[in-house]
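For this depiction, one protein chain was excluded, whereas all remaining protein chains were kept in their positions.
Labels run A and B following the written order; every chain starts at residue 1.
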Amino acid sequence: MSDLNTAMAAKYRANFLKEVEAVVEEGETVKMCMQCGVCAGSCPLGKHWAHPPQEIFMMIRAGKRDEVLKSDSMWMCTSCYNCIVRCPRGVQITHVMHGLAYYAKRLGVVPEGQPTQQVSQLFWDNLMKGGRVNELKLGLSIYFKDGFGDGIKNAMANQKLGMNMMKAGRMSPMEFLSGHTIKDNAGFQKIIKKAQEIEDAKFDGAAK
Amino acid sequence: MTEVVATNQTILVVGGGISGMTAALEAAETGKQVVLVEKRPFVGGRVTQLYKYFPKLCFPTCGLEINQRRAKMNPNLTILTMAEVTNLEGEAGNYTATVKISPRYVNENCTGCGDCEKAVEAEFDNEFNYGLAGLSKRKGAYLPHKMAHPMRYVIDPAIIGTADADKAKEACKVGAVDLDMQEEEIKFNAGAVIWATGWQPYDANKIQPYGYDRFANVITNVEFERMADPQGPTAGKIVRPSDGKEAKNVAFIQCAGSRDQNHLLHCSRICCMATLKQTHFVQEAYGDEGKSTIYYIDIRAIDRFEEFYMKVKENPNVTFTKSKVASIVENRENQSPILHGVDTEGYNRYANEHDLVVLAVGMEPSVDKGSFPVDIVVNEEGFIEPAPENGGVFAAGCSSDALDVNRAAQQATGAALRAVQVVNRVAGMEG
Partner (left out) sequence: MAEEKKFVGFICTGCGIGERLDAGQLETTAKRDGKMQDVKQHEMLCNAEGVKMIQDEIGGGATHIMIAACSRRAKVEAFNFTEVAMTRANLREGVIWVRPDTDENRETTQEMADDYIRMACAEARFMTKPTPSGEQELNKHILVVGGGVTGMTAALEASAAGYPVTIVEKSGALGGNAANWYKSIPSRAPYAEPQDTGIEGMIELVNNNDRITVHLNSTLASTDGAPGRFKATIAEESGATTEAEFGAIVQATGYKPYDPSELTQYHYKDSPDVVTNWEFEALAKAGGPIKRPSDGKEVKAVAFVQNVGQTSKDSGKLPYHSGAGDLIAIKQAMYCKALNGADCDATILFNNLRTPGAAGEDFYRSAQEKMITFSKGDVSEVVPGGELEVKFKDLILNEDTAMKADLVVLDVGMMPNSGPDPYAQLAFEEAEEGSEEKETLRQALEVAPPSILNLKYRQGTDLPHLRHGFNDSHFICFPYETRRTGIYAAGPVRRPMDMRQAQDDAAGAAMKAIQAAENAGKGMAAHPRAGDLSYPSFRKEGCTQCKRCTVECPFGAINEDEQGYPVYNEARCRRCGTCMGACPVRVISFENYSIDTVGQQLKNVDMPDEFSEKPRILVLACENDAYPALDQAGMSGIEINPWARVIPVRCLGSVSLSWITDSLNSGYDGIVLMGCQKGDDYQCHFVRGSAMAHERMSKVGDTLQSLNLEPERVEVYEVAITDVERAPKLINDMAETVEKIGMSPFKF
């Protein structure tokens, strides 16, 4: 267990719902769930969820902290917002799912090799380099995330898409070499650093 | 010109459904002068469109007959139909009501013989059957239903000025058809007002994923009630509107518009019991071949009705699934609705095909605070609160909350007493 995870678990003892309410984005809406399941039913990726949203909410109430945070269910959310639109009780399901994923990541309990999490990390790292996304490198890094052999296969499979993007000017092969950054990358890095500090402080505070 | 004799000891009852009738009759049978104003051409309200009542599975027309006989016999009660209160001025003990009466084009000479109906040709969708109107037509001269009170025909304004209207007039041997009848506005006094404008079924079109507007075999609970009625549009047969085939596998979707901040915030109370009752219709029609599936969040049978719920639960042909159905798609080959969702008891994802879907739509209060003639206190859901600020206006029945018939009659009887208190005070001051 990471220090933060230990600290948070200790602080909220048996009450995971309170923990979620305190630290997870829109977590305070979880308590309004009445187990109708319309979220699970309206989710276009529903069948890929080991625990659909309403079940996660019940697990939160039941104090199944580890099971929830180590689940890969909330990583299945693609932000289509169908669930939020349909929820009769205004539970901000999409946000809560991302909030839980982020919290799990923060606590260091995400299952090993969870692909959505990996892609998110690659996206983030790519973005952070120059303040903008380098599509070519992002694409390649995703293709090659599971090793060289898979990377070649993935790249070949998506060759046409890549060519079309280049033709349309949406991606340049030159980006592979250097890639341009935003004008004031240094300033951007400062902003991010500050944001990171604020966020870290929030968790430090929450853990106390 | 319609004449109403009324004083500030008169009780005005707005709405002639079960609640308004109950309040009006209880007051009139206590010796009070009562004027009842009803928007439709007949009294009885929505219960006239129900086939059976829960939990006794008895017929609403049975109680209606008693209430109508009470109304016919009681000299203290004046009923104005096709009438609406457009304004109310004053205060408790001294109101002046303005009532607009729409032309019926048939006067009190009407004997209910039906000659006009036989003579006219134009046909209209029969609104008595809600959205199943298309399955059954009524003439341009019509009696809304066989037990309608007053037993007096109505001529549809749409045929006024056409040859059909003249045919109706010619056919009437008793001079009851009056094509020159005009809208009237009358004013009269009242000491207290009982507001009993009831409810309307929630508009199912607003629940877009259920496809009520797109799929023939998705209907509402009030429509299903008409369907089960032998006097209704399918002569009591439980069939699919798309092809008229037997509907043996019926889905009931609870909270269709209720308990939902996107629709009606409140629980409509009656829909669970109504559905439990309607499973009986399926069973009666098809025996063990008739299957019902109820998709619900909580079954709210409540107090003594729980016995009825227990009975239905024992029926192997009725399945309960805890789930708010997410969406309905249509099987293009047979027009059967396929329901998608998740059974939340243990997480089971389903895609269930049914012959027919019944949406248990909720009760939307027919109270519009914006256009209400006097200041009243209305809650977030649109029901009138029992507030002293309402003065001499008392809500009865579903103007006050989503209520079943028993509770509506109970509540309306209490409302009658509150009105009686006001007019008795007036009488005391004057006498």
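Throughout what follows, contacts are C-beta pairs under 8 Å (C-beta built on N, C-alpha and C of every residue); 3 or more make two chains touch, one makes a residue touch a chain.
Bear in mind the structure is a predicted one, so any value in this text is a computation, not a measurement.
Student: Based on the whole complex, identify which of B:T2, B:T86, B:N109 or B:N334 touches the chain you can't see.
Tutor: Missing-chain contact among the listed residues: B:N109.
Student: Please pick, from B:T162, B:Q335 or B:N406, the residue that touches the omitted chain in the full complex.
Tutor: Final answer for the missing-chain contact: B:N406.
Student: Which subunit A residues touch the hidden chain?
Tutor: Contacting residues on subunit A, toward the hidden partner: 15, 17-18, 21, 31-32, 34-35, 54-55, 58-59, 61-62, 89.
Student: Just the residue numbers, please: which parts of subunit B touch the chain that's not shown?
Tutor: Residues 18, 25-26, 29-31, 53, 55-63, 65-67, 69-70, 72-75, 109, 111-114, 146-147, 151, 173-175, 229-231, 259, 265-267, 269, 298-304, 306-307, 309-310, 322, 344-347, 377, 379-381, 383, 385-387, 401-403, 405-407, 409-418, 420-421, 424-425, 428 of subunit B touch the chain absent from view.
By definition in this document, only the chains that are shown with their structure count from here on.
Student: So, what's the distance in Å between the C-alpha centres of subunit B and subunit A?
Tutor: About 50 Å, centre to centre.
Student: Where on subunit A does subunit B make contact in their complex?
Tutor: 34-38, 40-42, 46-47, 51-52, 54-55, 85-86, 88-90
Student: In their complex, what parts of subunit B are in touch with subunit A?
Tutor: Spelled out, the residues of subunit B in touch with subunit A are 209, 255, 259-263, 297-298, 322-327, 340-344, 347, 349.
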